[in-house]
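Below: one structure, written as structure tokens.
One protein chain omitted, others in place.
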């Protein structure tokens, strides 16, 4: 009986997943089509003559190695900075329950109200006066940090909420300082949630577009999102090549995601997102 | 013995330090950018005066202009449709999926996790992908709808004023549903089983249990989710840029995209800032709502 139930449920789940993930399948399949197959009617779902060469040719022609390296550098730096700044903030906001904490939380959320497209001009002007635009990737990292940190704080704060306060208090009674208790007791207990949140933030930073586009003018320092935008331009007719670019761009993220999936989901479900 | 400095590693100072530095950082970057927008909405902003802070004071002129612009109300209406449509779509589909995967069968956790890929995709890629899926003449979505007999003629999703806004809503629902699902799954998992068992013993059916136990128990999760969702939805920009550009005839234009168009297409920075400030007010309400919903949280 449970067996039949399970088989049925798995079948339904697979169908749901197939529908939901169809856009991704379509991205890969489109990349493999010739220009004529792309516009065929009815659409071709499994190309007879897959153009595997497209990945290599797009990779080379669009200089993707450089773009992806920049994405990696920017996203990694942003995540490190966000983690350093955000973990402590989340910890304090989770530890107390008062009007001041409410105000702090409110402020953190408020500061990310506007879309990046509307924040970018003031940031551009301010950074230029500080001379930060001479280090465009650093400037982008700072802007992304300001943009993504509030969300990280919200996530990690929930993790700290699930760490029993008694453990920390016991450590304090044992003679630990606040710093000691934080680093030796609380942080290790919240490690999973922090890593999960950091991974999510990394993936978002890896796809960041608006700040990179305006703050980084030198092509050699731009990330892959800007490369994709330049490629698409107003002339989005080369759909197979655009989808080829997109495939190369997202496959590493998807790969990391699928590999770490179990960890991410268990991290999320064990309290990171309460 | 404590001296003044030790508070920074063993007292209130430690907390202040941990919260103070990041807040100072956020205020320095995002805060000053917000203030810049607010100030600009009360000024006359020439095309080349972006770099200076001192500009002629305009009073409420920009606000009066925006409010009397015939485009304003339709665009605000679109914004409301976009927010409500996206949020309810993401929430309902997400909730349904969360309930389904809550049934616990072999592989359910793994399959559920796979859905999250939609949420980790770069926004620009999602936009490009959906503009290809929803293309008028060659789009695969039209093909499916035709094969299923739902439509007879192709829908020009991105060019037909009746559908343009919905094409962005659809893409946004796809993007955000998985995130909703995961959050709701977490909420569902934290409801104690014995509550349901007790209710079944009392003879409550599935629907009664859902409305008397599930929904009330998840009040704070849902509150947090909806207010975070509102903030995310009002920030959605990439999809508009990739799919419809706000057109045709503003049919899919929303406040956040319009503010950007005013600034960077018509170079009317003051009015762009004014629209942003009007948006900020809405988001303040959402942030307050979020903070209130955290009141119900329990530690442990």
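Worth a mention:
Which chain is which? They are A and B, in the order written, and residues in each are numbered from 1.
Rule of thumb we're sticking to: a contact is a pair of C-beta atoms (placed from the backbone, for glycine too) under 8 Å apart; a residue touches a chain by one contact, two chains touch by 3 or more.
By definition in this document, contacts and distances are computed from a predicted model.
Name of the non-displayed chain as stated in its UniProt record, restricted to "Iron-sulfur cluster assembly protein SufD", "Polyprenyl synthetase family protein", "Protein translocase subunit SecD" or "Carbohydrate ABC transporter substrate-binding protein, CUT1 family": "Carbohydrate ABC transporter substrate-binding protein, CUT1 family". Taking every chain of the complex into account, the omitted one touches A, B. Among A:30, A:77 or A:199, the one in contact with the hidden chain is A:77.
Listed for chain B, the residues touching the missing chain in the whole complex are 46-52, 136-137, 156, 158-161, 244-251, 263-268.
Across the interface with the omitted chain, chain A contributes residues 39, 41, 73, 76-77, 80-81, 83-84, 121, 124-125, 128-129, 133-138, 141, 183, 213-214, 217-221, 229-230, 233-237.
The rule is short, and it goes like this: only the chains that are shown with their structure count from here on.
Taking each chain's centre as the average of its CA atoms, chain A and chain B sit 16 Å apart. Put simply, chain B touches chain A in their complex at residues 9-11, 14-15, 17-19, 21-23, 25-27, 29-34, 36-37, 50-51, 97, 100-101, 103, 105-118, 120-125, 128-133, 137-138, 140, 143, 147, 174, 177-178, 182-183, 185-187, 189-190, 221, 228, 231, 234-238, 256, 259-260, 263, 269, 272, 276, 279-280, 283-284, 287-288, 290-291, 294, 297, 299-300.
By the touch rule above, chain A contacts chain B in their complex via residues 5-6, 9-10, 12-14, 16-17, 20-21, 23-24, 26-27, 30, 38-39, 41-43, 85-86, 88-89, 91-93, 95-96, 102, 104-119, 121-123, 125-126, 128-129, 142-143, 145-147, 149-150, 153-154, 161-162, 164-165, 177-179, 182, 200, 203-204, 206-210, 225, 228-229, 232, 236, 239, 242-243, 246, 249-250, 253-254, 257-258, 261-262, 264-266, 268-269, 271, 273-274.
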